[in-house]
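Of the protein chains in this complex, all but one are displayed in their positions.
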Amino acid sequence: MARIATFFDAVWSILKGMGVTFREMVRPTITEFYPYTRPELPDGARGIPVLLSDEEGNLKCVACELCAKICPPQIIEIIWHRGEDGKGKKILDGFNLDASRCMFCGLCAEVCPFEAIAMSDVYELTTDDPTTFVYDIKRLAELGRKQTTPITNYGVKTTYVGTEASGKTVPLDSVVTRPAVGQPGSERTAVSQ
Amino acid sequence: MADEEKELQSQEAPAEGSRGEHGEKQRPARRTRTPKKEEAPGPHDTLEDLPGELARAVERIRAGLPGVEVRGRRDHWLEIRTEPSRWVEVATFLRDDPELRFDYLALLTGIDRLDDGFEVVVHLNALTSNLRLILRTQVPREEPVCPTLTGVWPGANWHEREAYDLLGIRFEGHPDLRRILLKEDWVGHPLRKDYIDRRPPRKIQVKADWERRA
Amino acid sequence: MATTSPPAQAPDVRVVPDEQDRSSSHLYVSMGPQHPSTHGVLRLKARIDGERIVDVDPDIGYLHRCFEKHSEQLTYPQIVPYTDRCDYLAAINNELTFALAVEKLLGLEVPPRAQYLRVITMELQRIASHLIAFGTFAMDLGATTAFLYCWRERESIINLLEEISGARMLFHYVRIGGVRNDVTDDWLRRVRAFVDDFISDKLPQYHRLITGNRLFVRRTKGIAVLTPEDAIAWGASGPVLRGSGVARDLRKVEPYCGIEKYDFNVPVGENGDVFDRYMVRMLEMEESAKIIKQALEGIEAGDVMAPLPRRWKVEGETYVRTEGPKGEVGCYLVGDGSDKPYRLHWRAPSFVHLQLIPVISKGLLIADLVAVIGSLDPVFGEVDR
Partner (left out) sequence: MQLEQSLVQWVGNLYAAGLSWWTSLGIPEWVWVALMAVLKGVAVLTFLLLNVLFLIWLERKVAGRIQRRPGPMHHGPQGIFQTLFDALKLVIKEDIIPSQADKWVFITAPLVMIAPALMIWVVMPFGPDLIARDLNVGLLYVSAVSSFSILALIMAGWSSNNKWSTLGAMRSAAQMISYEIPLGLALVAVGMLAGTLSLKGIVEAQQERTWFLLLQPLGFLVFIVAATAEINRAPFNLPEAESELVAGFNTEYSGFRWGVFFVAEYANLLFMAGMAATLFLGGWSGPAFLPPFLWWLLKTYLFVFLIMWVGWTLPRIRVDQLMELGWKFLIPVGLANIALTGVFVILT
């Protein structure tokens, strides 16, 4: 008798579970069709760090190397020289960032006293060539020049779109076909706008 | 067993200049600053007037284990320093004493104190009274052998294996002293301060080949 | 395709044969490291007789990255993101443990608002981690759907935490001296909404789907019993210890972040079997939700970061432990007065719990072994460190 009761108990528990799954089945799905519709990233989402420029399109970075020092995996390399016969201000020559080892902790953006580097919302870094993981000053500046929002939580949003309307993914390389650092007339969206 | 031990020992101290795959090269110990003790009152300093429970526990330990250094710290941890030879005896007393009953081993690890040898640190807990105790001993660098605590708290098993693996402290009487995190043929013990990683330096120069690609 | 890096050297492959006694009728199987239900890269060298387990030997270290050695070369703020990667399913709890340890050595006072935010994020993280534990456990037992439901709720938590920290898994939110940034009232309201929905709708759904299911109960009740004596002797903690009936919760025993002000219960199991460990986690989610609600009511305005010293002078040693979702997360920190730790040891609960597998799984079936792993809920980021 007890066995029969157990049996009906078991059947009832199974039916309850099936009720749960059936109710979920008739509800709408919650999936995002990722490459076609993209998630709305919150302000300050931490993608790859980018170099920001000022109103004239010049990079804000003054080569103080604070970010390179704080970076836990030590992936930032800053190349500079002193202007005016080795006495004047530091002049930034190069800024390399190895995105393959970046852990997106955001310390570089937090430590920067000039808001020259910020975490962007660029997170699609996939490439078929590992050497492109090293982002040089041109690419970082180009990404930074697409900044659309003021810096929130040490991060900015950019106009970077990794996917065209057709759904074809555009490699990041093709983004950098624009005028390079500091050249007048380079396209940018100012922070103040 | 004896052969194994010999083998272990030969792994401990490779000949001068011998190198493993990523192994250590015996060099004079790299001098980092050894920690100075008791400069300003910190949470770890000795507390003179202990609260009742701790004072009772200290009394009890002093009575049961004559000749053992015991003190109460400001953060309410008791601290015992003992010789490796009395290691198991002290541990067994701490576990079995009906008033103390340190039945819970939270952590066993080692610290490389350079010239002072290796320090084996055990953090104990008494679940009934929530007394907390640190048990320490020091083993010489040349002969880092410490008796095992697996007979007292079986949970010390993997902690000791890890300390053996990363620091090279051999726990005598351990039922299964093998490397646990590193692969079995690894040479050297990485958490030692004189362990030199022979792989390329950590700060790799990033080289942008963007120019070349473009 | 041309790559600039030199060709990789052929690795020195030496196969270390497992000890096998060919004369016995036992079968040696290697479960993992690429087995679907080992929760990462665990390898179990099992000796089986038919489907019954005679002996198991866990083999770990596949994810070892020498986090402790690495931190000896990093300054304290730089270590925080690395602690995230220990138990990557409960990053906030790890950051918190490390931050508490450094704060203790520095003698820092954390502002009250930061304390509240720490409690809220920590308990949200605990729910998220328990959801994964529950989901993967159900999946190991073959109930795939429950797993997906858990991810659905975890997604909400992750979205909430992403909003304030900017990352989805390795949050890097709790910092030494406080938390990274303040939150808006709107965020707090949404946390409240999530918690209410979770308690009233989602948890009962899990119970209807899985806990009440007779097949599930029969697969988990009375399996792999861990006696309270064994649990204490082997150093178990967290839900594993509480599942065995020992009511030890570090939030009660050694309160931190002002958690002593909150009213919550410590769920305790009776038999110490797989079902009890599972049930303790389920009940803990409710308690976490309770804590979050109280924190949301009590939260006050103010700073979220204590003023940090110009120069880091961390001296002395400390062992700070918190109640992580998996158990006692401990940080043993020895400072030598410089800005880098002299020694950092991470006490990972999963590491300790994995020792229990040979203890409790003798004589079980392979299907039970899977359930045992699921009930111990190991995370290999922290086991191997």
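Should a chain be cited, it is by its letter among A, B and C, assigned in written order, with residues numbered from 1 in that chain.
What we mean here is this: a contact is a pair of C-beta atoms (placed from the backbone, for glycine too) under 8 Å apart; a residue touches a chain by one contact, two chains touch by 3 or more.
Note that this is a predicted model, so its numbers are computed, not measured.
When the full complex is examined, the chain removed from view is found to touch A, C.
From the options C:V56, C:L161, C:V370 or C:V383, the residue with contact to the unseen chain in the full assembly is C:V370. Of the listed positions C:A138, C:V191, C:A295 or C:L376, the one in contact with the omitted chain in the full complex is C:A138.
Touching the chain that is not shown, out of C:F67, C:Y149, C:F264 or C:F380: C:Y149 (per the contact rule at the top). In the full complex, the hidden chain is touched by chain C at residues 27-29, 35-37, 51, 138-145, 148-149, 152, 209-210, 213, 215-216, 218-219, 365-368, 370.
Remark: the residues of chain A touching the chain excluded from display are 7, 14, 17-18, 20-22, 24-31, 33.
Methods note: only the chains that are shown with their structure count from here on.
Inter-chain centre distance (chain A to chain C, centres taken as mean C-alpha positions): 27 Å. If each chain is reduced to the centroid of its CA atoms, chain B and chain C end up 24 Å from each other. Chain centres here are Cα averages; for chain A and chain B they lie 41 Å apart.
Among the residues of chain B, those in touch with two or more other chains are 202, 207, 209.
For chain A, residues that reach two or more other chains under the stated contact definition are 131. Touching chain C in their complex are the following residues of chain A: 6, 9-10, 13-14, 16-17, 19-21, 24, 30, 42, 44-46, 70, 72, 103-107, 119, 128-131, 153-155. Only residues 21, 32-36, 39-40, 42-45, 75, 77, 103-107, 109, 111-112, 121, 123, 127, 130, 134, 153-159, 162, 166, 179-185, 190-191, 195, 202, 207, 209 of chain B touch chain C when the two sit together in their complex.
Put simply, chain C touches chain A in their complex at residues 1, 3-5, 74-75, 77-82, 85, 145, 149, 152, 159, 162-164, 166-167, 170, 172, 180-181, 205, 208-210, 212-215.
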